[in-house]
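The structure appears right after this line, and notes come after that.
Omission of a single protein chain aside, the complex is shown with its protein chains in their original locations.
Up next, subunit A:
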Amino acid sequence: MQGPTSFAQVKKHHFLKFPHRLNFYDKPPQDDITLEDFETFAIERLRVLAEIESAIVRNKTFEELKATVKTQSDKHLPLNSNTARSIDKDAERRRDYLSHFVLRLAMCRSEELRRRFVKAEMTLFRIRYETDDSAEREDFLNTRDFGWIAVDATEKAELEKQLQASSSSVTDIKKETFYKVRWTRVPDLVEKRKVFLKQGWAYVPGREQSSIVFQEFQTMLEGALERTAKALPRLDEDTRIMPILSHLGEGFLSGVGVASEYASADGLGGDDVKADMIDEMARKHWPLCMRHLHDSLRKDRHLKHYGRLQYGLFLKVVGLSVEEAIIFWRKAFGGTMTDDKFNKEYKYNIRHSYGLEGKRMNYPAPTCQKIITQNQPGVTECHGCPYRHFSTDRLQTALLSAYSGQGLTTGDLPEIISAVKSEHFHVACTKVFEVTHGIPRGQGLDGESVTHPNQYAAKSRELEKAAHGKDEKME
């Protein structure tokens, strides 16, 4: 990389520790990192990756995907080009670099995690690559050997006819530079017959060069993850790190990233929520897990321990005060229970969950991730995530009975069930939200997927309020 251009580049950026926005992540970090940064950086990156994954599952176009990544990156993981001013680019890039390596540790631990992580990271890299400043990208590419050999003029002239016929994207073959690589490095181009093949060499037109780069990125990352997986057992001894890694892995598997925990009222005029409003709110705003708990409570006049816990904390965050909660549960149990028994066994637990007894913890309402992965419901229990824990038949029946009043029809079921079958439960839930709230397909909750039942309920109530506001203005 000699010559005036690269010299100028070097000069311009010599002060940057990370001279390029793009990164192949091929040098493991040597610096120390605080445990807090370790976790925070990883969670931020995971949010971006989780949204990428869910966008792919929902068959968004590449343009839509790009938009999603831009929004999410700006929020959680900004990464500016060298031309950006008054921004600490090294800090951004360090964050990007470290977060990638932390997630490698978390995502190397099963075949499934590795596969999904590689796919999401590949997409992120690809989008960054395509939106990168072209001079900066060129500069970045020059720092690596991709094993491509430029096809010389003689060979090009010999093969001109074949090259023309095999490169449908190239209009003027004479102006195009071709590179030779082993075909195994560009399987995507081979699969679509977009190159000329001779003795195992693929003749790649310059404009398809990015395929080689992406493939290199993927191969490199797959190899690195397998090596990390082998080395990881040594980390087992570090008791601070393992729980964080497990948490990150679970978060990615359940497809919801790591949702923010809702610990207290969601601020939607929650103080006004009264026990006798819950029936109507459940009908209009609850996600299926909470609808199921609510309906079971009404039907059986009882909920088992984990069901009470999941629903109780949810209601707390919705805005039901502790006094109203006691009224709500007392009435719900009705005549099946004496006052004495209720006060002794249940009232304490309710007050406890509001942080008024015992350790006085303000317990957060569980996220989708927790609901999906922890405390699997037994046959007589009603907690959990119906998308995860119901059989297909039962899920379809439950969906229709819960939401047909809000416009869900059998025609919506195939897409929902297909998301469930590929274990993207949050995608299924988001789809239901869209259908029942008249949201255009793919837009979700302001572009995000459902990651928390309270987020679902809050957004639903917010939409209702906004609609009311409009009505009032119109009058």
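Heads up, the rule we're going with is that a contact is a pair of C-beta atoms (placed from the backbone, for glycine too) under 8 Å apart; a residue touches a chain by one contact, two chains touch by 3 or more; residues count from 1.
One rule holds in what follows: contacts and distances are computed from a predicted model.
Here one chain is missing from view; checked against "RING-type E3 ubiquitin transferase", "DNA primase", "Protein farnesyltransferase subunit beta" or "NEDD8-activating enzyme E1 regulatory subunit", UniProt names that protein "DNA primase". Among A:165, A:220, A:356 or A:467, the one in contact with the hidden chain is A:165. Residue A:191 is the one among A:191, A:280 or A:393 that touches the chain missing from this view. Touching the chain that is not shown, out of A:200, A:335, A:411 or A:440: A:200 (per the contact rule at the top). When the full complex is taken into account, the listed residue touching the unshown chain is A:111, out of A:26, A:111, A:158 or A:345. Seen from subunit A, the chain kept out of the figure touches residues 110-111, 161-162, 164-166, 168, 182-184, 187-188, 190-193, 196-201.
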